[in-house]
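Before we start, here is the structure in question, set down as structure tokens.
Missing here is one protein chain; the remaining ones are kept as they sit in the complex.
The block that comes next holds chain A.
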Amino acid sequence: MIGLLVGAPLLGAAVLLCGGRRLDRAGHWLACLLSGASFVIGVLFFLDMLGRSGDDRSLHSHLWSWVPVEGFQADVAFQLDQLSMTFVLLITGVGTLIHIYSVGYMEHDPRRRRFFGYLNLFLAAMLLLVLADNYLLLYVGWEGVGLASYLLIGFWQDKPSAAAAAKKAFLVNRVGDAGLAIAIFLMFTTFGSFAFAPVLSSATDASEGKLTAVGLMLLLAACGKSAQVPLQSWLGDAMEGPTPVSALIHAATMVTAGVYLITRSGAIFNAAPDAQTVVVVVGAVTLLFGAIVGCAKDDIKKALAGSTMSQIGYMILAAGLGPIGYAFAIMHLVTHGFFKAGLFLGAGSVMHGMNDEVNMRHYGGLRKHMPVTFVTFGLGYLAIIGFPGLSGFFSKDQIIEAAFAKGGTQGWILGAVTLLGAAITAYYMTRVMAMTFFGEKRWKPDAEGNEPHPHESPRSMTIPMVVLAFGSVFAGGLFKFNESFVNWLEPVTQFEHGHSPLSATAVTSATVVALVIGVGAAWLQYGRRTVPSVAPRGSLLTRAARRDLLQDDFNHIVLVNGGTYLTRSLVYADNKVVDGAVNGTAATFGGLSGRLRRLQNGFARSYAVSMFGGAAVLIAATLLMRAV
């Protein structure tokens, strides 16, 4: 029965991708239907789960033995517990809304059927990832997500930039995948198994060094999928894909996989404090990195991409805090799923109305022309900056509090970083909001000279946005009410109350102050003053941030050039040293035999000389030996 959750979208992908042109007219509705069916099944499981007590909620379903070999047992088996359930509802719920939105968004695309096939494949892979009961099956889903993201980012493959972005995403993800593979190998050698239950329950038996190694490899995997420093470079370029894909990647699937992996492997990280520290550092660095990049981008989607990176940084940071943070990481993940999907769909709606213009400097004053988009985007905006009472406020506030509760100097540093991040978030989101919806019109005709006529998007696009806006507003409060979300996850992820050196009120006030500073600064800069429609030169930091803080330059210089030099020197060494030794030996013996061959001249006399010479030497030697 759990298999149906994965099976429905997988069936959709198979039918749509193999079905051919006859499905062009209705195929997208089939995809929406199957994705919706998966959601309905998920809800049914959820209600069923609510009827049971906390520790009794985990369901298990063994489908078949995949590799039944003695000493190596790989099963296709699913595990549906509270953590997986949360993800299933997020993936299928937000995923279905994005499916419906895409019906309108991709209306004029000749390859729409294929697009929906890929979307279904994406959902199926992601569901497999969160439902697997062992790391090997999780790895299958993990790779499936990588494949689907490659296909979707490069969906408009006739654009060279899209094709390149897809390749980049795939390659960067491979680095993370290698980490996950190594982590699984290590688990198998340490625990003799890679199913969650035996590995996680016996995690404390292994030596700390091994656990740290496993933890760091898992973190590398998470960095790849979740676009954390140092494997963050693919996320910005991934905006080349159609906007619903960005929404899907950033809200419901893909980037959340890393957070899931770390939370799921919590038992390993709890027993390896060094690995945890690295996780926290990666989260903190990425949180600032993404936020700074988000401040400088003029492309609306890239600004949102920077924001995603930063928000995932919050989640990774929270997950690195251990049992005081796991529940908040997942909570932020869910609320982020709502508002980030809403923001991306809103951005898509704006682009839809503006002839696919993405430069925010050519927007301005859109609030009158696109009221629904404005309101839903605005609610998403308030949610992400953590406006008191909305989703983001509750989840982010909890993370900041947990960061302080880490204790000691570390706690203070992390708390300060998260607060700074909150202020920058408020800054760049206000900037996006002000440049897009407020101020005067700075519209420019597109490449073919068509003046933009902004208009509200069709129903199929606005309804998902409205639903997501509701989620952005109320989800946080609902989760926070009675600590229901924390209690819900507690049997899986454990939970400890952190002891913050600051009172909850003090943290909340600090968060609100940070928020006000950020919003105020952005409003002074972009709201009250006119925004130039050509980007000013900007300070050194701005220019660096526009280039994604030189991530690509760094990768190019260190990895591409370094790799080129390495391979060149290896080829040189192979040609000169290895081949040189082999060829040199051959040449030496060849030359030597050429010389020796001349002795065989066929003249009986010369053979006789050698015989006499030999005999003389033998006799001389014999006599010499006698004498001595």
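Throughout what follows, a contact is a pair of C-beta atoms (placed from the backbone, for glycine too) under 8 Å apart; a residue touches a chain by one contact, two chains touch by 3 or more; residues count from 1.
FYI, contacts and distances are computed from a predicted model.
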- Chain not present in the shown complex, as UniProt names it (candidates "NADH-quinone oxidoreductase subunit K", "Sarcosine oxidase subunit beta family protein", "ABC transporter permease" or "Response regulator"): "NADH-quinone oxidoreductase subunit K"
- Item | Per the touch definition above, residue among A:Leu541, A:Val609 or A:Leu623 touching the missing chain | A:Val609
- Message: Tell me which stretches of chain A touch the chain missing from the display.
- Response: 597, 600-605, 608-609, 612
